[in-house]
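In this view, the complex is presented without one of its protein chains, the others remaining in place.
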Amino acid sequence: MLPAAACLALLGGCAGGLEGEAELAFTNAGEVASLDPAAITGVPEGKLARFLHEGLVIKHPRTLEPLPGIAESWTIRPDGLVYRFVLRADARWSNGERITAQDFVYSFERLLSPRTAAEYAYQLWYVRGGQRYTSETDAQGNPRHAFETVGIRALSERELEIELEAPTPFFLDILGSVPLMPVHRGTIERMQKLHPDSWRVEWLKPENLVTSGPYVLAQRRIQDRVRLKKNPNYWDRSRIAFETVDVLAVEHLNTMLNLYLTGASVWCDNLPTHALAKLKGRADFQPAPYLGVGFYRFNTTRPPLDDKRVRRALALCIDRAVICEKILAAGESPAWSFVPPAARGHVPVELLHAAAAEDNRAAARALLAESGLSLPALEILFATQTINKDVAEVIADGWRRELGFSAKLSNQEARVALDSQKNLRYDVARSSWVGDHPDALGFLEIFRSDSVNNRTGWKHARYDECIDRARRALEPERSALLREAETILMDEAPIAPIWFFVTKNLVSPQLGGFHENALDEHFPQFWHWKDQGGGRR
Amino acid sequence: MSTRSLWRWPRPSQTDEAELLARAARAQGTSLFAMARRRIWRDIPARIALLGLSVLALLALLAPLLPLASPISLDLARGASAPVAPWSADWRGLWNEQYTGEHWQYGRVDQALHELRIELFGKRQLAPLLGTDSKGRDLLARTVFGSRTSLSAALLAALTSLLIGVGWGAVAGFVGGRLDNLMMRFVDLLYSLPFVFLVIFLVTIVAEYRSELEAGLGLDRESVFFIVLGCFYWLTMARIVRAQVLSLRTREFVTAARSLGASDTRILLTHIVPNTLPVVLVYLCLTVPSVMLFEAFLSFLGLGVEPPRVSWGLLAAEGAEALTPLSLDVWLILVPSLCIALTLLAMNVIGDSIRDALDPRMVNKE
Partner (left out) sequence: MKRFLLRRLLWFFLTLLAVITVAFALMRGVRGGPFDGERPLPPAIEKNLRARYHLDWPLWKQYLQYTGPLNLDEHGPQWLGGDGTRPLGGVLTGDLGPSFRYRDFSVNDILAQSLPISMQLGALALCLALLIGVPAGIASALARGGGFDALLRVSTSLGIAVPGFVLGSVLLYLFSLRHPLLPVAGYGTWRHWVLPTLALAAPFAAYAARLTRAGVLETIALDHVRTARAKGLPESLVIRRHVLRGALLPLLAWLGPAAAGILTGSLVIERIFAIPGTGTHFVNSALNRDYTLAMGVTIVYTTLVYAFNLLVDLASAAIDPRIRLEESA
């Protein structure tokens, strides 16, 4: 019969899979947006990019200390403004060509260029002339200034010099981040000639892509997997332990968990909240402090939130212990400062509070009484997720009991919620901030009056001044300025910090070279199977 | 009638005639509806289904009054626990005294029912007979409260589809010609749009204007959501009604009414639309299951009913999420799915029964 025949015919075309299984497989949250380092913004993209590309530095898996990557050594001028890198002689692209300083100049220019419209171009705005190069364009969208005005120069084939606007102690960390990883100029230009319409997608195809990292792109099927093969020309190829790696794109959280628990994946970092309680105490689940903070923003342009006593009262009245232990339940710690303790070399300044919750509540009530204002039914805005709602409920409940007003809960789809915050259409909003690099400035500068990430309408002249001066200062003045800024922030309380993030990775105990760290960045150069030894660091 | 002279009726005897007249006097003219009602009642499965649904509707209406646990109170320490069989040794008793009284925003009637419940039962509540979910919430209570949302979703959606669909189809079928063509083309166009898209958009747009809607129309997000659902089901209803109206339009009673001087509107409203009701009723019985499944589908994608409200679809979606090697809590998915399945089964049985009952071909097989 007809249906039966059709069935058989289709079954024949069934086996459209890839050849064989990879040595190592792990899940990623959905299909990555891009493999191009300049186009990458998200965590899943970063995970994959660290397999394909390598920058001037790589980071220690535990301490995140910058270690030599493509650059074998570097010197920094005492004023902290000029960095000189010496590249390895044996650093090669996956097609055998040598990686030169000119490659880095090209890649950095590409990152800064307004034509590329790279979202992380601002990472290079620490370089002299960088911001101007990106922002000032002519009518056709080309940069108005020549790239020679930007402080990036190739002194020779193996020497690269970068001049900064101001001393930036975390610049080496930035150089190890994904957007600053180099791309192969020859491939891009060849594709531009061959496919003038579609070169943007052509150069990233497996048959064309040339990479600098430990792996090359072997095959890719959208929404299914990215298959990587060991890069035979990588400078440290003897250390690379896996021949093939599969990065599986999975949308559904439960499916990711199931794949890990049935052994099909060795690493799962997106865990459904209902599973967290069951995973506690397992050897393969060891949450560690993560450089992120969850907090509530106050719209300081709306009375009575324009009075800092009201804001501080609201901030004091949040039951952080219950939120961290009962709702988040993965080992998060209560946050009384904005900058997490994991930030390098910074002593956090905390919101003035007592040790006992009851004292805090009393202080809150006193502050509110002192301000003489009464609170209307404020609306708590959050992106639609159960955990956000649960947190909001606890907080609203606490505010109702202690401060005597009923807060309303309002959830919006993530993008719409973001839009609302941008346009200051909210009262109180749930928000979070994760650091790109382990320095306090990255956290504190978002509350500068003109920062797009401010989104509270809060302005403070002295705070801006502290931040501006800290950007150009050297130690120990820098730390003092940052502490002063954080003191102002905690005193004015345009935000109420609630909890510090932890990493949530389920990792197979067999995988060596994988360590929890504060940025949750994992460099596969160090990975190996534990029972086979290997790994020198 | 002029042919009567060609016929000769066989005349019955005197007693037979009296008997016949007596029988005729007893016989009452039955309408199609009355006959159908009788026939449905005689069909055992349909009777059971009707009774079952009535009980369900009653439970749903009176949910705040029943001595159930709170559907939203968490017990994180307890976590998920399986349903306990009444005959097992683990039996801890039917009641306990731990009612917390937590609930989401109630309307006035529900609030009154809730206060009555507190007066009647105090802190007593039924033990978690159907188990609890991963946050310790009582599944029995959530199921009963979920039935409210699911049933009202289905009813509101069905009502919306009824109003829009019958109106659209009746006008199109009755007026005919170019207007009919235009209206049906519009229906075809809407059919071609992938509804998932539209749902996502409409849900987002509705969420944006939620506060205005709440203030202006007194509708909360849930009701608006259900009305939006209804807007997807009127298309088929319009088509069905139009087909029915097309065939009714040519019948004698319409011509008769028109010759009596009735206006078009009057004919439409009082003659044609009531006669489409049988078909509409059958389709409504089939819409309700569709809506419930669609609602479950949306809940799975995270676009449906939002916590703290529960619906069967949301419970089923949460139950599906609970099926991991860490926690094989099968009851969390079985209970709501069974509820959905049984309700749908009942509606299908009733729908079939109505269709059979109103089938004119079966009239002679009485």
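Labels A and B are assigned to the chains in the order they are written; within every chain, residues are numbered from 1.
Everything that follows uses one rule, which is that a contact is a pair of C-beta atoms (placed from the backbone, for glycine too) under 8 Å apart; a residue touches a chain by one contact, two chains touch by 3 or more.
Model, not experiment: these values are computed from the prediction.
S.K.: Consider the whole complex, including the chain that is not shown, and state which of A:A121, A:L164, A:L375 or A:A440 touches that chain.
M.R.: Touching the chain that is not displayed is residue A:A121.
S.K.: Of the residues B:M35, B:V175, B:L281 or B:L345, which one touches the chain left out of the display?
M.R.: In the complete complex, the chain left out is touched by residue B:L345.
S.K.: Applying the definition given at the start, please give the residues of chain A touching the unseen chain.
M.R.: Given the touch definition above, chain A has residues 3-4, 6-7, 10-11, 13-18, 30-31, 33-36, 39, 41-42, 114-119, 121-122, 131, 134-135, 137, 140-141, 196-198, 200-201, 204, 221-224, 248-252, 254-255, 258-259, 262, 264, 413-416, 418-419, 422, 452-453, 455 touching the missing chain.
S.K.: Since one chain isn't shown, list which residues of chain B touch it in the complete complex.
M.R.: So the residues of chain B touching the missing chain come out as 184, 188-189, 191-198, 200-201, 204-205, 208, 239, 242-243, 289, 293, 296-297, 300-301, 313, 316-317, 319-320, 323-325, 328, 330, 333, 337, 340-345, 348-349.
FYI, only the chains that are shown with their structure count from here on.
S.K.: What whole-number Å value describes the gap between the mean CA coordinates of chain A and chain B?
M.R.: Taking the mean C-alpha position of each chain, the two centres sit 48 Å apart.
S.K.: Name, in rising order, each residue of chain B that touches chain A in their complex.
M.R.: 76, 79, 134-135, 204, 207-208, 210, 302, 306-307, 320-327
S.K.: So in the complex, the part of chain A that touches chain B is made up of which residues?
M.R.: Within the complex, chain A touches chain B at residues 253-254, 257-258, 261-262, 272, 274-275, 277-279, 326, 329, 384, 386, 389, 410-413, 416.
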